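Since the structure comes first, as structure tokens, the remarks are kept for the end.
Excluded from the complex is one protein chain; the other protein chains are retained at their positions.
Let's look at subunit A:
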Amino acid sequence: MLIFTLRRLNLFIFTMLVLTLLSFSLSFLFPGDPVINLSGQLNSTEQQLAVINQSYRMQDNIIWQYFAYIQHIIQGDFGLSMSSQSPVIDEIMILLPATIELSLVALLIAMFTGIPLGFIAAIKHNKTSDNIILSVAMFGYSIPVFWLGLLAILFFSIGLGWLPSAGRISLLFEIEMVTGIQFFDILMSNSPDKWQAFQDATAHIILPACVVALAPATIFVRLARASMIEVLETSYIRAVKAKGLSFQQIIFRHALRNALIKIIRHVGLQFANLVTIAMVTEVIFSWPGIGRWLIESIYQRDYTAIQSGLLVLSCFIFIVHILTDFIYAALNPLARGNKHGS
């Protein structure tokens, strides 16, 4: 298990190095002076510019420049945002937790609806319920997310008035930001009406999270269905049937775990897709997340923000990948333990 962890950590470090290489090269590819693109200091005097040049080692060759850039990143210095002239890292620390919260809730919704539905479809293979689930999944997969978001607002917020249409929480509640994840902050705060705040935050997240979750959930339905059908045809399931176990015992003791193993890695892969959908949804629901901020910085040609936003988002996606790898290893005895010759 230690070796498994070290391998994943190793992979993480090298992927991050490649990503920093990419974001470093972006500063040369964007129009303008590379140093200004890296630091974001637009209105600096001659002396300040000299200091920045010194700290990014612009007089040395490109390899030293890259190391200087890495040093800055490790210290948490992503430069100043070109549009607001405040440190990018501060903005990210406020915005990223909101995106994490939204995308993780959406992922959970997608997993807890999509995977069981797929399993049910596989168990009722070639029956009416299978066809219904499959066609609904196909339909859900084909709906564009921006249109669905607007439709959801129109129907649930304006038409029925059940759920709020924008923001993370009502302005009435004053919650001190500690972790950035709203639900944790509410639970940790000692305000007297923290349960109302919790309910309000829940009401705010339901609509955007469901909109984000729809497309991944439909993919999970199809993945889960395919893997369950495959597992139910294997000879160990036939052997278990011959053992005389009931159908529920077969499904819950043997089929479920083997089918989950086949899809858990795809869940990690789908997460990148989900974050992309979340970025669009954040714009529609005015969710104060990093996706909306990133799209706005693209409009404003805020090169520093684009660079560091990409770096941070891909880092986050990669961490989720590693986490799914750990879940995979926990479920699959073949993946853990020492392997030889592979």
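In this section, contacts are C-beta pairs under 8 Å (C-beta built on N, C-alpha and C of every residue); 3 or more make two chains touch, one makes a residue touch a chain; residues count from 1.
The rule we apply is simple: contacts and distances are computed from a predicted model.
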Protein name, per the UniProt record, of whichever chain is missing from view ("ATP-binding cassette domain-containing protein", "Nitrite/sulfite reductase", "NADH-quinone oxidoreductase subunit J" or "Protein kinase domain-containing protein"): "ATP-binding cassette domain-containing protein"
Of A:Ile261, A:Leu294 or A:Leu313, the one touching the omitted chain in the full complex: A:Ile261
Selected from A:Arg7, A:Lys243 or A:Arg301 as touching the chain missing from the view: A:Lys243
Residue among A:Thr234, A:Asn273 or A:Ser286 touching the omitted chain: A:Thr234
Subunit A residues that touch the omitted chain in the full complex: 233-236, 238-245, 249, 253-254, 257-258, 261, 331-334
